[in-house]
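Only a single protein chain was left out; the remaining protein chains are all shown in position.
By written order: A, B and C. Residues from 1 in each chain.
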Amino acid sequence: MSAGDTFAGTQLRLVARSAKPAGTVVDIRGVRIGGHEIVIMAGPCAVESEAQLLSVARAVKAAGATVLRGGAFKPRSSPYSFRGLEQEGLRLLALARTETGLRVVTEVMDVRQLPAVAACADILQVGSRNMQNFTLLEEVGRCGMPVLLKRGMSATLAEYLQAAEYIMAVGNEQVILCERGIRTFEPSTRNTLDLNAVPMLQRQTHLPVIVDPSHGTGHAWMVPRMACAAVAAGADGLLIEVHCDPAQALSDGANSLTPEAFALMLEQVAAVAAAVGRATRLTLNSETAAAPV
Amino acid sequence: MSAGDTFAGTQLRLVARSAKPAGTVVDIRGVRIGGHEIVIMAGPCAVESEAQLLSVARAVKAAGATVLRGGAFKPRSSPYSFRGLEQEGLRLLALARTETGLRVVTEVMDVRQLPAVAACADILQVGSRNMQNFTLLEEVGRCGMPVLLKRGMSATLAEYLQAAEYIMAVGNEQVILCERGIRTFEPSTRNTLDLNAVPMLQRQTHLPVIVDPSHGTGHAWMVPRMACAAVAAGADGLLIEVHCDPAQALSDGANSLTPEAFALMLEQVAAVAAAVGRATRLTLNSETAAAPV
Amino acid sequence: MSAGDTFAGTQLRLVARSAKPAGTVVDIRGVRIGGHEIVIMAGPCAVESEAQLLSVARAVKAAGATVLRGGAFKPRSSPYSFRGLEQEGLRLLALARTETGLRVVTEVMDVRQLPAVAACADILQVGSRNMQNFTLLEEVGRCGMPVLLKRGMSATLAEYLQAAEYIMAVGNEQVILCERGIRTFEPSTRNTLDLNAVPMLQRQTHLPVIVDPSHGTGHAWMVPRMACAAVAAGADGLLIEVHCDPAQALSDGANSLTPEAFALMLEQVAAVAAAVGRATRLTLNSETAAAPV
Partner (left out) sequence: MSAGDTFAGTQLRLVARSAKPAGTVVDIRGVRIGGHEIVIMAGPCAVESEAQLLSVARAVKAAGATVLRGGAFKPRSSPYSFRGLEQEGLRLLALARTETGLRVVTEVMDVRQLPAVAACADILQVGSRNMQNFTLLEEVGRCGMPVLLKRGMSATLAEYLQAAEYIMAVGNEQVILCERGIRTFEPSTRNTLDLNAVPMLQRQTHLPVIVDPSHGTGHAWMVPRMACAAVAAGADGLLIEVHCDPAQALSDGANSLTPEAFALMLEQVAAVAAAVGRATRLTLNSETAAAPV
C-alpha cells in the first residue's frame, strides 16, 4: 500500500499524508507535538480537588511532562459513578495551568460545555466514546483550538481518520491522534493496545500520533513497558495517568502511576527515545542545563 | 445466573428485570411495544424526498408496519457523504405521519436538534455511535418521549443496560432496546447480528427488545431469514430498511428491501410469530377482518 | 454478491454452491441431513458411564433426536481436566448405537485415533480447535465417512469453507458444517452465536449447515430460544447437549438441558420448523402415527 489518498477502501482528503508530506506539528504555546520531541502529557484521570491536582501537576512537571491532563467532565458507564467536578474542575485546571505553566488538555463531552472548556484548556480532548459524535467533532473543529481526538474502542483506522477529517473539514488543522487500546476478546488487560496503529497512521496521515498506555493496558505496572514500546514504535507523545495516591483515586486508580514511578518511567522513555533518534524534555532540559551560557 | 440486580459485574437498578418483573410495554398512541404483538418499524434509511418517503410509508403500512423509520439527520463516517435533509427531512416525516397514521421513529444526534425532532417524531432514536453520549442520553430522557436506544457496535450488554439506566435515571421509563449487530472479525457481513442478546437482555431487563437485521447483516437478501430468526429468539419487534428503488438509495441501498420483498417477509414473520405464541399486525388485521360483525 | 466461486476474496471449488446447485444431502443410514427434515443430534458433552450414556440416549431418542452425540476424546483447555473415557467411551457409544438405533457422532482429535473412532461412529466430528488441523482434515476425508466439521472459534466463513474444501479435495463429499458460536468481546455468553452464518453459508456452499446453540450460548436456559432462532434462520439441524443430571456433568454442565427441557424444546422447534416450511422427526412421526393403515 502506498501512502496516499485511499486507505482501506476510504477516501482521505485533508488528513491524507499526501496533503502535507512533511507532517503537521501542533504548537501549543511552544510545546510542539509532532516534531523531534516526544511530548509527555500526564495527570490524574479526574480532577478531584485543588490539593490533588496541584500536587500531581507539580510532580509531573518536575519529572518532564509539559502538558497536564485531567478530567472535569467524565464519561462514565454508569450514571451513578463519579462524573467529575465539572465547572469547579475547569476552574482548578485553569489554576494549575497558571501555577505551573503546564499546557492543559481536558475532555469536552457536549457542545454546550465548549465555551467553558475552551476558556480553561489549551487542547480540547474528544474521548473514545465520542469519536463518531459528528456534531461535536465539527464544533470542536470550529473552535479553532488544538484537538486531541482519541480512537474509538472499536474504530478501524479508516473510520478514525475520517473522524479527524470532520474536524479538518471545518478548517481546523490542529488535530492530534491518540491510540488508546481497542476492544478485543482478551480479558486480562483492559484493552489491547494496538501499536501497529502508530506506524500505519503515520504512513496514512500527516497528523501527530500519541499513545495512551494507561487505558491501553489498565494496569499501572504495565504502563512503563508499553510507554517505551510506543516510543519505539514511533509515537510522537504519551498520555499518562498519574495520581499521588492511586488507591484512593475516584476513577481509574488501577491505571495510575505514582509520581515516583512516573519519573522513573520517563528516564526509560528518554533512553528509548534517544535510541530511535528522538528526544524528550528530560534530555532537552539536561542539554540546556549542561550548555555553556 | 438469576435475573436480578447484578449482571456481568455491574449493578443494574431501574432497568433490572427485578424492578418490574412483569415487563414494560411502551405504548405509542396505541401501538404497544413489549406486548403480545411483534411491532414492525420500517422505512428508508434516509428521508430523500416527499415522493420517496410517502411511497415507502404507504407500502410498509399496507404490508403490516405500524411505525415509520427514516433518518433526517444521518451519522456518516465521512464528512463528505450525504448527511440527510435535516429540517426538511423532519417536515417530511411529520407529513408522512399525518398522511398515513404511522408512528414515526427518527434519530437525534445532538441535544440542539432535540426540540425540532421531538416535534415531528413519536420515538426518539439514539444511534449506535451515540450509545455512550451520556449528555444526549440524559436530554432525551428528560424529553419524556419514548426512546429507541440502539446497542453500540462494540458495547457489551452490561454497558448497554447502563446506557439505558442513564435515560431511566432522569425519570423516563419508555425505553426500547435494539440489537443491530456487533463488530467482529467476520468480513462477509456488515456486522454480526448477536441474537443471543435477545434472551439475555430479556432476562436481565424489563424493557422491550427489538432487532434490526438490516444493519445486522448488511445484505437485503439475508434480512427475511434473520428477521424470522429474531422473532423466534423472542424479539418484541423489528426495524427494517425498505426503499422503493434500493439501487438508487442515497444510503444503505445494499441493506434495503423492496416493498414487495418486505411484504413477503412479513408473511413469513407472521408464521414464525404464531409458532412462538406471538402475533403480528398482519395476523391481528386478518383476525379483525375475519371477525363477525 | 452472487452465489458462486469466489467469496470474500477466496476461490471456492468443490464446496461452492455452483458446483452442486441443488445442494448436498448427507445420508446417514436413512437419516438425511440437508433435506426437508431438520435433524436433531443430541447427547452428553462427554461419555461418562454406560448408565449415563444409555439413559440420555433413550431420552433424546424418545424426544425426537435421530443422532446421538457424545465425546470419548475431549479437547480441554487444561491438561488437568477430564479428557474423556477414550477407548472405553468409544465402546459405550457403539453399545448405545446398537441399543437405540441412533446414529452416532463423536469427535476425533488425532489421526491415530481414526480407525478406532471410525469403527464406532457414523459421523466423524472435527472440533473447533482442529478446524485448521489440515492433516487431520485430509485423513478424515480419506476415511470416506460423513464428517461434521465445526467452525473454528475465530474462523471467517471463507476460511471455514476452505477447511471443508480440504476434506472434499481428497474425494469425500459428505461434509456437514456446524456454526457453534464465535469469539467476540461480549462476556455474558460463552460465545456469540453467529446465525448470519447460516444463510451466508447456504448461499455460498451446497453443504448442509447445522447449529450448536449449546456452545453458542453457554447457558442451558438460552438454548431453546436460540435453537428456534437457528431453525428460523434456515439451519438443517441442531446439535444439543443433554444430560440427565447437568449439575453433576463432568464437563459443560452449564450448557446442558435435562431430557425434560429438551423434549419441551423440540416441540417449539417443530412449530418453528413448520412455520418455515420444514419438518422435524416429531412431526414426521406424528404424521406416520396419524396415517391410516
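Here is the rule we go by: a contact is a pair of C-beta atoms (placed from the backbone, for glycine too) under 8 Å apart; a residue touches a chain by one contact, two chains touch by 3 or more.
These numbers come from a predicted model, not from an experiment.
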Inset, instruction - Using the definition of touch stated at the top, determine which of C:M109, C:L157, C:A230 or C:V269 touches the missing chain. - result: C:M109
Inset, instruction - May I ask which residue of C:A19, C:A94, C:A118 or C:A169 touches the chain that does not appear here? - result: C:A169
Inset, instruction - Using the definition of touch stated at the top, determine which of C:D5, C:E50, C:E99 or C:E159 touches the missing chain. - result: C:E159
Inset, instruction - With the missing chain put back, which residues of chain A would touch it? List them for me. - result: 1, 7-8, 154, 156-158, 182, 184-189, 192-200, 203, 216-217, 219, 221-222, 225-226, 228-234, 268, 271-272, 274-276
Inset, instruction - Over the whole complex, note the residues of chain B touching the chain we left out. - result: 154, 183-185, 187
Inset, instruction - Could you please point out the chain C residues that touch the chain left off the display? - result: 10-11, 13, 75-80, 109-112, 129-130, 132-136, 138, 153-154, 159, 162-163, 165-166, 169, 183
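The rule we apply is simple: only the chains that are shown with their structure count from here on.
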Legend entry - Top chain pair, ranked by number of contacting C-beta pairs: B-C
Inset, instruction - Please report how many Å separate the Cα centroid of chain A from that of chain B, as a whole number. - result: 36
Legend entry - Inter-chain centre distance, chain A versus chain C - centres from mean C-alpha coordinates, in Å: 49
Inset, instruction - Two or more other chains in contact with one residue: find those residues in chain B. - result: 154
